[in-house]
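Contents: one structure, followed by commentary.
Excluded from the complex is one protein chain; the other protein chains are retained at their positions.
What follows is chain A.
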Amino acid sequence: MTSSDTVLRRPVTASPRRKQTLSRRTDVRDGLLFLAPFLLVYALFLLYPVVQSVIISGFKWDLLGAKPKFIGLDNYTHMLWGTDIQWSPGHAWVAQLIIITITLLIARSLFLRAGRRRAGAVAVAVVGLGIAFVLGFHPGPDGAWNDANFWTSLQNTLVFTLVSTPLLVGLGLGLALLLNNKRKAGGFYRAIFFLPYVLPVSAVTLIWSYMLNPDRGLIAGFLNWFGLSGIPFLSDPNLAMPSIIVTTVWWSVGFNLVLFLAGLQDVEPSLYEAASLDGAGYWKKFQHVTIPGLSHVFVLVIITQVIASFQVFGQVYIMTKGGPGTSTEVLIQHIYEAGFKNYQLGYASALSVFLFVVMAAVSAIQFRLIAKDA
């Protein structure tokens, strides 16, 4: 008798409950078997390095030689603390005010919704106020952060993420709306907008470095027509980060465009017809049909975009190397330099773990705030 015979026979005698259990077990087994190849690779190349990174962060671990020495949380202390660190309530009052305002607005909005959101509102309020509290720490008159560049690069990374994400999402959606039609040239424009995304970062930055060159660049040439001199986009601390953001948007907006386009084509056309019959205009249809219809795409795009923005590195390193000064230095660059230029693998791991925790927390909050509705 084969095992399949057994499986076939059992349902005849088994109770409905037992039948259900057996079926569930078989499903779980089959599911696991199908997932196994992915899980294996995922565990080997993603989970294992994460665990390894956490472990290495507890060591003074030299890239090139000396035996690692366990130092507990010293790497984290070095990263987050300094000498003569003090706390003043309004030290970074502008940032604190902005964070508290945004936090309270989100928390209020969540609180006023269904009851199940109240825990989320409290969590958002606690996190926001916690960040505002932490911003009160600063070095005293004779003090200094142990690693001032860490704070600078964190700040620059946050600025990049906060500015580039809405741009990439908004432009991606806008372009998708423009191209979501059956006109002849639609495919051509879709290809044009998506094309930069397939280029490697080195090619993209080369193109933009030439474009932005104040002496020989395309923009400088255009300005010269009008008797104006070239603008040093990458040498000016006020223009360097915006230039990198523009480069990034040009490079990767095509991917979001494709996702939004796919989402738009999934929205049920009858809903638009029904809305038209109800007298809804373009804006009302967009507001009440398109946006809810794209909610699952929004979740995907926003979360992946934020994660990608936190990991910005290639375009910054090639275009400005973090300069002028430290005006465009980002966290991944700081991690890279700590590990590979300064040989401090343990400290670089601690920085990586910090970034991982920040990204995980931000993703969790985003998921909590927007994914449930999707």
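To be clear about the criterion, contacts are C-beta pairs under 8 Å (C-beta built on N, C-alpha and C of every residue); 3 or more make two chains touch, one makes a residue touch a chain; residues count from 1.
FYI, contacts and distances are computed from a predicted model.
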The chain that is not shown, which UniProt protein name from "ATP synthase subunit a", "ABC transporter substrate-binding protein", "Formate dehydrogenase major subunit" or "NADH-quinone oxidoreductase subunit M" does it carry?
"ABC transporter substrate-binding protein"
Who touches the missing chain here, A:130, A:187, A:200 or A:237?
A:237
Residues of chain A touching the missing chain are 51-52, 55-56, 58-59, 61-68, 70, 144, 146-149, 213-216, 232, 234-237, 320-321, 323-327, 337, 340-344, 347
